[in-house]
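Moving on, here comes chain A:
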Amino acid sequence: MRRDEIVEGDALHPGDPVVIDRYSTAARFNHWMTAASLVLLALSGLALFHPALYFLTGLFGGGSNTRAIHPWIGLFLFLGYMGLFFRFWKVNLWTPTDGTWLKKLHVFLIGHEEDMPEVGRYNFAQKAVFWWMGILIMISIASGLVIWEQYFAAYTTVDQKRWAVLIHSVAAIVMICIVIVHVYGALWARGTMTAMIKGRVTGGWAWRHHRKWLRELAADPKANRGTATPAE
Partner candidate 1 sequence: MTNSWTDIKNTDLVVVMGGNAAEAHPCGFKWVTEAKANRGAKLIVVDPRFTRTASVADVYAPIRQGTDIAFLLGVINHCMQTDKVQWDYVRAFTNAAYVVKEGFAYQDGLFTGYDESRRDYNRSTWDYEIGPDGYAVVDETLQNPRCVWNLLKQHVATYTPEMVERICGTPKDKFVQIARMIAECASPTRTMTSMYALGWTQHSKGSQNIRAMAMLQLILGNIGVRGGGMNALRGHSNIQGLTDIGLMSNLIPGYLTIPTEREPSFDAYMATRGFKPLRPGQMSYWQNYRKFFVSFQKAMWGEAATADNAFAYDWLPKLDVPAYDVLRAFELMHQGKMNGYFCQGFNPLLSFPNRKKITTALSKLKFLVVMDPLQTETARFWENHGANNDVSPAAIQTEVIELPTTCFAEDEGSLVNSGRWLQWHWAGGTPPGEAKHDTWIMAQIHLRLKELYRKEGGPVPEPIVNLDWRYKDPNEPSPEELAKELNGYTTADLTDPNDPTKVVIAKGKQVPGFAVLRDDGSTACGCWIYSGSFTEAGNQMARRDTTDPDETGAYSKWAWSWPANRRILYNRASADRSGKPWDPSRKLLEWDGTKWTGYDVPDIAPTAKPEEVGPFIMNPEGVSRLFTRGMMRDGPFPVHYEPFESPVVNVVAPKVRGNPVARVFRNDMEQFGDAKEFPYAATSYRLTEHFHFWTKHAHANAVLQPEFFVEISEQLAKEKGIKPGGTVRVWSKRGSVTAKAVVTKRIRPLVCDGKTVHIVGIPLHWGFTGAARKGFGPNSLTPFVGDANIETPEYKAFLVDIEPVAGPVA
Partner candidate 2 sequence: MFPPLPNPSTAPGPARFGDKDLIRRSASTVTPPAQRQTEVAKLIDVSKCIGCKACQSACLEWNDQHEEVGVNTGVYDNPHDLTPASWTLMRFTEWVNPETQNLEWLIRKDGCMHCEDPGCLKACPAPGAIVQYSNGIVDFVKENCIGCGYCVKGCPFNIPRISRVDEKAYKCSLCSDRVAVGQGPACAKACPTQAIVFGTKEEMKKHADGRITDLKSRGYKNAGLYDPPGVGGTHVMYVLHHADKPEIYAGLPNNPKISPLVELWKGVAKYAGFAAIGALAVGSVLHRLVAGRSEVSREDETNAQRLAREEETKERASP
Partner candidate 3 sequence: MNMELSRRGFLAGAGAGVAGTTLGAFGFGDVEAAHAASIRPFKLANTAEARNTCTYCSVACGIILYSKGDLKKGEKAEIIHIEGDADHPTNRGTLCPKGSALLDVVHSKTRTLYPQIRKAGSDKFERVSWEQALDRIARLMKDDRDRNLVLKNADGVTVNRWTTTGFLAASATTNETAWATYKVVRSTGMVVFDNQARV
């Protein structure tokens, strides 16, 4: 019995409508903690990136505090992302379907999802977000340590620091862009937010966006919590 697309805790409850558990409480908590750190990092980072946004340091109790806190939030983000990574890396692996899906991206964008190949728990775009964030967070952490004046000033040359500060800011920008796409996606496809808020989605949502995943859930006795009792 194939269950490539199922994550521990996914469950299907028949009824009208069919209700599916997509994210456990732990998973949701992990996601939102990561999301929060990202937002705080963006705010504090941007505050020191562009004078026009320096006022944002007010949120963190002034420039010095902003400078002091930012790296620590970075570490927090790192932990958060690690959690999500170990939770979801399997279901984010590349499948041939992703290729065909990508080819028909324009169809997806104009909303004709019914004409798209059936996808599993995540479609190509979601996987891209997952992996890119991973890479960028790694880059930001590495370059961030180099410019963490307070503790690591001594270990690198000024020129290395100059590279680091440039790389760090570019990586940050890209991340912010990805986050925007990520959030917009969630808002765009109605019924998605509930997944990260309540943890549940309707069968219809799954049928429309992640049919492959739905099929596996339905076909899986452990996941499919049928109501009818077996006959003698």
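Regarding candidate selection, all candidates are chains of the complex that A comes from, given by their letters.
Please note the rule applied: a contact is a pair of C-beta atoms (placed from the backbone, for glycine too) under 8 Å apart; a residue touches a chain by one contact, two chains touch by 3 or more; residues count from 1.
Note that the coordinates shown come from a computational prediction; the quantities given were computed from them, not determined experimentally.
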Options 1, 2 or 3: the chain contacting chain A in this complex: 2
Sites on chain A touched by candidate 2 in the complex: 12, 14-18, 47-51, 54, 57, 62-64, 66-68, 109-111, 113, 147, 149-150, 153, 158-159, 161-163, 165-166, 169-170, 173-174, 176-177, 180-181, 184, 188-191, 202-209, 214-215, 218-219, 221, 224, 226, 228, 230-231
